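Left out: one protein chain. Kept in place: all the others.
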Amino acid sequence: MIRFNCDYGEGAHPRILARLQETNFVQTPGYGEDEYCREAAQIIRGLCKSDDIDVHFLMGGTQANLTVLAAALRPWEGVISADTGHIAVHETGSIEACGHKVLCLPHENGKLRAADVARLCKAHYDDASFEHMVKPAAVYVSSPSELGTVYSREELLALRAVCDEYGLLLFLDGARLGYGLAAPGNDLSLPFLASTTDVFYIGGTKQGALFGEAVVIRNAALKRDFRYEIKQRGGMLAKGRLLGLQFAELLRDGLYFDLSRHAVQLAMAIKAALTEAGYAFLIDSPTNQQFPIFADEQLSRLAQSYAFSYQCRVDEKRSAVRICTSWATREEDVERLISDIRRG
Amino acid sequence: MIRFNCDYGEGAHPRILARLQETNFVQTPGYGEDEYCREAAQIIRGLCKSDDIDVHFLMGGTQANLTVLAAALRPWEGVISADTGHIAVHETGSIEACGHKVLCLPHENGKLRAADVARLCKAHYDDASFEHMVKPAAVYVSSPSELGTVYSREELLALRAVCDEYGLLLFLDGARLGYGLAAPGNDLSLPFLASTTDVFYIGGTKQGALFGEAVVIRNAALKRDFRYEIKQRGGMLAKGRLLGLQFAELLRDGLYFDLSRHAVQLAMAIKAALTEAGYAFLIDSPTNQQFPIFADEQLSRLAQSYAFSYQCRVDEKRSAVRICTSWATREEDVERLISDIRRG
Amino acid sequence: MIRFNCDYGEGAHPRILARLQETNFVQTPGYGEDEYCREAAQIIRGLCKSDDIDVHFLMGGTQANLTVLAAALRPWEGVISADTGHIAVHETGSIEACGHKVLCLPHENGKLRAADVARLCKAHYDDASFEHMVKPAAVYVSSPSELGTVYSREELLALRAVCDEYGLLLFLDGARLGYGLAAPGNDLSLPFLASTTDVFYIGGTKQGALFGEAVVIRNAALKRDFRYEIKQRGGMLAKGRLLGLQFAELLRDGLYFDLSRHAVQLAMAIKAALTEAGYAFLIDSPTNQQFPIFADEQLSRLAQSYAFSYQCRVDEKRSAVRICTSWATREEDVERLISDIRRG
Partner (left out) sequence: MIRFNCDYGEGAHPRILARLQETNFVQTPGYGEDEYCREAAQIIRGLCKSDDIDVHFLMGGTQANLTVLAAALRPWEGVISADTGHIAVHETGSIEACGHKVLCLPHENGKLRAADVARLCKAHYDDASFEHMVKPAAVYVSSPSELGTVYSREELLALRAVCDEYGLLLFLDGARLGYGLAAPGNDLSLPFLASTTDVFYIGGTKQGALFGEAVVIRNAALKRDFRYEIKQRGGMLAKGRLLGLQFAELLRDGLYFDLSRHAVQLAMAIKAALTEAGYAFLIDSPTNQQFPIFADEQLSRLAQSYAFSYQCRVDEKRSAVRICTSWATREEDVERLISDIRRG
């Protein structure tokens, strides 16, 4: 059984494990106040070409999302998300558990449209009873999105403009950020994200680390007291060094980007082969998540050798699945998959 | 200017004020532990033909909704509501502020359909990642709904069956309950509600009281410790007697139902006259809220003499408004309104 | 049975009821956006000699406390209170339910000492692990306190100075404010409070109204969006006019202060008579709450004719009780009480 169902099915890149080994008996202060975290933060500042950002390391995506939004929002404020957004559907109401409504808008290819956000805000303030409704105060986007699609500079700048007009904080979930940066046609970059969003994160869990997300904060109000909030929500790892070590290793010399490119190239190979073989896709994704459509019978056969994520039923006889490649995917497994699919 | 924009534009029925006057210097214990509250609860038990219900008096609808749901739900649980539900749109995220997601379903004439609720629950438990999603644990309905429509026995029994199947609590918001009970074609009754829902409330604020909602609890788990939760959410009125006094007065001899009938009769007169005059309605409502559609020009003229609630734009030239009658509406005002509308 | 156990045992001053009657059929907008609320706010601005304050009307003390503190604090912030503070002991954890710790300090005669607050804050910032502890961000005081004592200008100015030093918001719970202003030796005033605190409230419930607290906000950050928070916490009364009407009536021509003086004079008469008769007091209170100490046997006898609040056991044979006078207390009842106590 070969697993293509997710991009967090293995451990970590061997260099990460080697680094853990090397540093294992070095004694450091706890809670992220160690030299490895400082080093990783400094590398990230360099990559973002900004000294004016704060960097914090958290353990996972849900934790990052809830900590950022709990710190950013006042009780009566909500966050706008695509209806497919991870915080809207797959985090067991963690944002609501912090007291905030997720204001959903229909997605377009997994993405929020700036015009829809502007319309929601305008409608809010045009309504005589606006104080009876949750105040829109932040925008949450993921790039790559849940459907593998990526935002363009133009799209993010349009969202930024709406955020500026209506006083919204712009937050980008980058759990798979590297796979997005490696996507064909991508025009985003770390410096662009660091200067365009109020806060975003660089995902590690799905990109070669054992775990970890590096939260990058530009917004001054959000920077203040952020460590209190990390601690309060259970996100301050005692051995914070483990996070610093991993990000330093991934980002020091471009390993992170190499691994991302690897995964995307294999995904593009799958996409090209299936397209050529006449398969349709639920969506045109340029990243490591692909959503091909198979006949149910074929799926049953493939399921004997491969694990996919079931995505949705397309019609009476066909379903879409999610196939993920990752930093750890082996070329030979991709080749076998392609050849097995071609066989039908 | 005559106000038809809402059903809480005046004070209270004169008998309420008289009763406040009569009892003003009687000394009672505070916090709802007085003889008037006991009397009102006893009257409600009689009307519901049940000794097995607890009755609590709260000050308003949002307070009642949030107190009931905060007491009923565990942190990871959410409440299912029509997307037009008051808790979903017009309470500034009060349910989320208590930590819970409102799981919205499309409404049908302002109402939730049992089949939709069942589908949502089935989809939840069919999903392999169900623990990553908010657990559906309660159903919130309003009758009359935000659009003036009322549930039938059959509809509520169907919801009850789904609730039983999936372990959901059934909660009915009765802020305008009397107007629903007085609606042509209504087949609900207090005993039916008391034996079919887990909890519902009898609205006072919009039905002749200065303020107040009488929460009726049948569910044993919800009964337990409910007064703690009232206190915690700021809903325990020091002079709780004011609530007991009002409900006793309204319910002792049927005043509540007389006032409801009065409002509905006047609403039906407006509905009939407008229908006869060729006006369309946004929805076919049998209660005190009517949603006629006017040309914008005519609306401007009417707005010089009457206050309505703006509901929504219907097309380029026409809008729907909400016209409310209430216990306090005067026949002559209704007649004047009808004649002014007929004049175009 | 004559009740001296609390100051909210009757209805409202007859002028309040008369005013409700007079205005009963006037139609107004809901939710506090009516002319009566505006009038009352304007009267309060006049009494506070400040145009730079916002005034909101809430229904009770717990609601006022939780709404103010939920709006003021960020998730990791807490409020400092005397360990006898109402929010610390008698509101069923309502502040915690909004997510915030109440940081308790030992009281001195029911009051917080500025030096203790400064010490707590200094200790917080001196601790290397300060981010692992709740950040002190507000100070909650009541005047009169739970023990009937009042703050002096000097004491409040000292608290203000500490608040300024450590970035704390100063919040004064004035549920019995009038009784404090009428106390012998008092040097506080409404203009002083409005310019010294960030937010305080003028209690109505215990001071002649049916219910209601007038929240006065000077702090600009707290003013912003406060109505959203009122709505979210269930505190926005549909017929908000009822609150405006009552405060306008109480404050228009000094009725509030007359009623306060009445209660305090009767309390002072009780205090003088008991002192003369050799009774000790738990505390030296200059306001409407008195805490005399009685032998348990005598208490049992008195309990046949009078209701007191049991306060605490003093020694094996004696207990302290709370005796409250109020706007509604009758002189003849006080005289009878005094004479019965004198009889032993």
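Going by the order they are written in, the chains are A, B and C; count residues from 1 in each one.
What we mean here is this: a residue touches a chain if its C-beta (ideal position, glycine included) is under 8 Å from a C-beta of that chain, and two chains touch if they have at least 3 such contacts.
Here the structure is a predicted model, which means the values were calculated and not measured.
Trainee: From the listed residues C:V55, C:A97, C:A138 or C:L302, report the one that touches the chain absent from this view.
Mentor: In the full complex, the listed residue that touches the missing chain is C:A97.
Trainee: Of the residues C:G9, C:G32 or C:G78, which one touches the chain left out of the display?
Mentor: Of the listed residues, the one touching the omitted chain is C:G78.
Trainee: Any idea which of C:I2, C:V89 or C:V314 touches the chain not displayed?
Mentor: Answering carefully, the residue with contact to the hidden chain is C:V89.
Trainee: Which of these touches the unseen chain: B:D225, B:D284 or B:E297?
Mentor: Once the missing chain is taken into account, the touching residue is B:D225.
Trainee: In the complete complex, the non-displayed chain touches which residues of chain A?
Mentor: The missing chain touches chain A at positions 1-3, 5-6, 8-12, 14, 17, 20-21, 23-30, 59-63, 66-67, 91-94, 97-98, 205-206, 210-211, 228-229, 231-239, 241-242, 328.
Trainee: If you put the missing chain back, which residues of chain C would it touch?
Mentor: So the residues of chain C touching the missing chain come out as 75-76, 78, 89-93, 96-102, 128-129, 131-135, 310.
Trainee: Tell me which stretches of chain B touch the chain missing from the display.
Mentor: Here the touching residues of chain B are 31, 70-71, 74-76, 98-99, 131-132, 135, 225, 227-229, 231-232, 236.
Throughout what follows, only the chains that are shown with their structure count from here on.
Trainee: Please flag the chain sitting at the greatest distance from chain A, going by CA centroids.
Mentor: Using the mean of the C-alpha atoms as each chain's centre, the farthest one from chain A is C.
Trainee: Roughly how far is chain A from chain C, centre to centre by C-alpha average, rounded to an integer in Å?
Mentor: Taking the mean C-alpha position of each chain, the two centres sit 50 Å apart.
Trainee: Averaging only over C-alpha atoms, locate the centres of chain B and chain C and give their separation in whole Å.
Mentor: So the centroids are 34 Å from each other.
Trainee: Just the number, please: Cα centre separation of chain A and chain B in whole Å.
Mentor: That gives a centre separation of 42 Å.
Trainee: Do you know which chain A residues sit against two or more other chains?
Mentor: Residues 75-76, 98-99, 131-132, 135.
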